[in-house]
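Only one protein chain is missing; all other protein chains are in place.
Naming follows writing order (A, B and C), and every chain is counted from residue 1.
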Amino acid sequence: MSHLPVMIIIWPLIFAFLTPLVDMVSLRYRKHVVITFVVGQLVLVGLLIFGDSGGTTYYPLGGWAPEIGIVMVVDGLSRIFIMLIAVGTSLAMLYSLADIPDKESKYYVLFGILIAGMFGLVLTGDLFNLYVFIELTSLASFPLVAIQREGPAVRAGLRYMIFTVLSSLMVLLSIILVYGALGTLNMEEIGRQLVSIPHELRVLILALWIVGLGLKVAVIPLHSWLPPAHAEAKSPVSALLSGVLIKTGLYMIIRLPLLMSQGKDEMMIQFILINIAAVTIIGGHLLALGQRDVKRVLACSSIAHMGYIVLGLGIGSLLGLVGTLFHALNHMAMKSGAFFSLGQMVKDHYDFDSVQGKGRGAPWMAAVFLICCISLIGLPPLGGFASKWILGMAAVEAGQPIYAGVIALGTFLSGLYYANIFRILLNPDVSVESVKTRWLSAGVVGVTGFLCVVGFFAATWITDLIKIVAIGIL
Amino acid sequence: MVSFSFDFMGYPLLLGQVDGLSMPFVVAFSVIIVPALWYSFAYHRHRNQSIVSVLFFLCSLGTVTAGDLLSFLVFWEGMMILSAILIAVDTGRRDLRIGYRYLVVHVIAGASLFLGVIIQVSSTNSLDLAGLVPAALPFLILAGVIKAALIPFHFWVPDAYGQISPGIAVILTAFTTKVGVYAIARFFPSLSGLALLGATVAVFAVVMALGQRHLRRVLSYHLIGQIGYMVAGIGALSDIGVAAASLHMFSGVMYKGLLFMVAGSVLYQMKTDDVGHMGGLIRKMPLTFVAALVGAASISGLPPFNGYISKTALKIALQGDPVISLLLTVAAVLTAMSFAKLLWDIFLREKPQCEGGEARESPAVLLIPMLVLAGICLGTGIHYPLLTDALVEISIPPIYSVGSLWESLYPVLLGVVLVPITAIKLRHLARRGLHDLDFVFPRLIEGFTQVGRVTRNTLEGHLQTQLLIVTAFLVFLIWMWP
Amino acid sequence: MWGEIVDFAYWVVVGLFLIGFFGVLTDTNLIKIAIGLNIMEASLLLLLVRLAFSPGDSPPIVSEGILNYADPVPQALTLTAIVIGASTTALLLSFIIKTYKYYGSVDLKEIRRMER
Partner (left out) sequence: MIRKSVALVILAILGLLVMGGLAELPLPAERMSESVTSRHILSEGVSDTGAVNLVTAVLFDYRGFDTLGEATVIFAAAAGVVLLFFRHDLPTSRLGLSSLAKRSIMVLAPFVFVTGLYIVMFGHVTPGGGFQGGVVWATLTILLCIVYGTAFEWRFINTRTKTLLESLGAIAFILLGLVGIYRGDFFLSNIAAGFRAGVPGELTSGGAIPLLNLAIGLKVAAGLALIFYNMVKKDVG
């Protein structure tokens, strides 16, 4: 029996708990501790993902049977999300070394807890345990948003927090009702028995679940906490939140139609999701179009991209699911890359007037930013195009070409505002001094740019892998 | 030709597939790129721009030789990005919005193409360029029409090419719109109404050109007009029509390149491209004048230049349709009028108060590519089998006959005669009625930004309003669940 | 619409939930919003405890001679949820303190006015 599933969660926790102790000795070991942690995490995750045959593995915590205790489930879907989280968090962690002052000890504590929470979230097979991990990730992310400790940042964090607490309450109510109806918390068991719940109660449970998690995923009309929160945070945190954290909400939504419904409800959920997604894509892009701050534009574009991701889910076909997962991976790479490279070009103020011409101060960073943004628009030959292509194909194949039209419209709208950002960042009329980039952050930025390119050229290979997982899920 | 295959998600991507339709494009692109690069390099002395230009050229080649829809799309978008970068970098110091607007238009075309390709591929499950399904057609047409700058989607041409520096314009004009023509020829050769559309565009564009004062804008409109000719040729729905269009594409690339180079040289010396401020340059720039003369003769379809060959081929192809023939003749008259006036204004007339006091002949590095292109125009015109044999597989009826010589001469003569009489009136007409079309488009893009601002104001409301919306959404969801 | 029994406790739960929610939706004072959220959470905990218990049950501490125990699982869940709720409240209050230090007010309207 391999203990890897639990070790993956314990490792960041140990990092988080040890960091204050190490800091009491000296702040100088920060870099070593963080790099050790990241390497260890990547090794553990690599072992988990590639170490076995790829089937479903159960890990009973405390040795109790799944019905009685808490069980952890490793299947294809959690493997994909573990990979996403591991890559995204490792990059953000390494990037933080250059961007966050050493004395911010608690930053790394919270970061570690956040990572542990996200891993727990995608690994657990117990509904209440899921809730605990949701809370863990949320609580760890609130202070990270407000790390600049100034008025707007604190306000953004507060807004984020109120929305998230509300969403947690909805999820908690949903979980309580499930337990009250079925007397079990095991997710697979719940999936099997959910049909036996009386209709009105089931609708209540599902609706609370969708809205509660919709708030995490930030689909319109549940989105309004996201732009300030993601924009006011520091670059690595923005990248982490936009690139990784909101995808975990997606994971739970994917689990929802898979485990928690059958028949008519599934149709209804898909109908809800696909329409929410369409509204989210267009609304998110229009929101981004109206912004006057680069980071806010990127944040709003995250909303729109969650729309694309949910769209594939709403289509409900194999291809749609593949598109969803692939776009989630791509979006992690390109949005992180965009935030990272932007953070290297511009240090503090991100409104359009202050960033004029800043791209010319760090041309290589600007180049990666350009690549990431082109990928975000969805133009070939970059990853964003490949996943949009799959999503569009899925929409047309499912007999709903109108949603392919929505994707194309989204491409057009995002072209509008990214073109605007380029022309501002590359404005040659403003004189700028060149910005020095530390090798670590430059490396991280380079990796994200590389991932964007890989998304297209290795698309065949990646989608084949994802397809195996998706077949397993459906 | 080298071909190369690459697997993308279960679909084979075929690169470098050359067939009868793409051959003329490949040849034309490969021929023009050398003088164009030379010219632009001499004009700018900026290495990065040349690198981007070469990449742009390679993307254009890739587009016309793509063997499947997906790689076509990839190269198409690649062209778009690279050309937008070229324009943005070039126009940066004056007006960044030009590159922005250019990109926006082409993103629309790209999104439309993307949608069309997706519909096509998912309904036929293959990436073949042929056998398009009707559902995909409108999107592909929109993409092709925008790229080829057919009216009413022509506005980006004068907007961008009318303001970028000629060094870049020489490169961009040679490829971008031609790829649009290629798309039209490739995807919907049998679309009805193309011929009429093309002929109308030709007339309209030339009328618009007559109303312009600025040299580069004039040339931009003529560019659109020449595209109209090509589309009319494609619309003839015969092999000979497509062949004639290909020939005209080749000629057009050559003489438009030449004319933009001339414009660049003049601009370089005069520091302005307002035709009204020029005059008498023939004495200062005789060789440039010769090049301009060749270009003008070629575009007007005068023998023995290559424009004559391709226009005559077009006339042969379109013989059966009197309306279109008439429209093309009108366009030819107006073209000749426009260029006669242009040559008169710039080179011939004496204007004592003109500003080109210290203007002198262009340096050799600028002259050589111009003369090379002029040579090509003349050479392929005299020895036209060189063109027809190499580019098109269909034999074209003898071109140098008395009838066709007369047919190409009289519109030019008519145009030259009519210059002093009607130019003024036409100019007023064009300026008053049609000019505004060009300025709708920047407003349109501003309009989108406005929509975004309104959305932001509605969707980013106060905390509690948003919370209320969340609650209402929850209630709505439970309430509406069947 | 409703089954045979609608427990009194359920009315209390829903009532508290709505009171808290109403406060969150309408009161502009941040502290009161936090209180509203806490009331909502308390109502959920009440529901959880109610679900553990049937009339006549003893607390689940095993001793001789008792046959009916309350369900221990929801009680454990309640404990967990309480701790989580307390932590959330602590953090929420520190955010509010921080907001107060920056803006000098905990009223949403005034903060909004100050932003302009």
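Assume a contact is a pair of C-beta atoms (placed from the backbone, for glycine too) under 8 Å apart; a residue touches a chain by one contact, two chains touch by 3 or more.
Source: prediction; values computed, not measured.
Visitor: For the chain omitted from this view, which of the shown chains does it touch?
Guide: For the complete complex, the undisplayed chain touches A, B, C.
Visitor: For the chain that's not shown, point to the residue among B:58, B:290, B:368 or B:468 touching it.
Guide: With B:58, B:290, B:368 or B:468 as choices, the missing chain is touched by B:468.
Visitor: Would you mind spotting which of A:10, A:33, A:367 or A:473 touches the chain that isn't drawn?
Guide: Once the missing chain is taken into account, the touching residue is A:10.
Visitor: Of the residues listed, A:67, A:351, A:429 or A:464, which one is in contact with the missing chain?
Guide: Checking each option in A:67, A:351, A:429 or A:464, the one touching the absent chain turns out to be A:67.
Visitor: Just name the one of A:41, A:57 or A:129 that touches the chain not displayed here.
Guide: Checking each option in A:41, A:57 or A:129, the one touching the absent chain turns out to be A:129.
Visitor: With the missing chain put back, which residues of chain C would touch it? List them for me.
Guide: These residues touch the chain not displayed: 1-3, 5-7, 10-11, 13-15, 17-18, 21-22, 25-26, 47, 50-54, 59-63, 69, 71-73, 75-77, 79-80, 83-84, 86-88, 90-91, 93-95, 97-98, 101.
Visitor: Tell me which stretches of chain A touch the chain missing from the display.
Guide: Those residues of chain A that touch the unshown chain are 1, 3, 6, 10, 13-14, 16-18, 20-21, 24, 59-64, 67-70, 104, 106-107, 109-110, 113, 116-117, 120, 124, 128-129, 132-133, 135-136, 139-140, 142-143, 146-147, 149, 154, 173, 177, 180-185, 197-198, 200-201, 203-205.
Visitor: Tell me where the left-out chain touches chain B, residue by residue.
Guide: So the residues of chain B touching the unseen chain are 464-465, 468, 471-472, 474-475, 478-479.
Criterion: only the chains that are shown with their structure count from here on.
Visitor: Return the distance between the CA-based centres of chain A and chain B, expressed in whole Å.
Guide: 43
Visitor: Among the residues of chain B, which are close enough to touch at least two other chains?
Guide: 463, 467, in rising order.
Visitor: Provide the list of chain A residues touching at least two other chains, using ranges where the numbers run on.
Guide: Chain A, residues with two or more chain partners: 162, 166.
Visitor: With touch defined as at the start, can you tell me which chain B residues reach chain A in the complex?
Guide: Per the touch definition, chain B meets chain A at residues 7-10, 70, 73-74, 77-78, 80-81, 84, 88-89, 92-93, 96-97, 99-100, 103-104, 107-108, 110-112, 114-115, 118-119, 121-123, 135, 139, 445, 448-449, 451-457, 459-461, 463, 466-467, 469-470, 473-474, 477-478, 481-482.
Visitor: Which part of chain B faces chain C closely enough to touch in the complex?
Guide: Result: residues 462-464, 467-468, 471 of chain B touch chain C.
Visitor: What residues on chain A touch chain C, complex-wise?
Guide: It is residues 128, 132, 135, 139, 142-143, 146, 149-151, 154-155, 157-158, 161-162, 165-166, 168-169, 172-173, 176, 179-180, 185, 200 of chain A that touch chain C.
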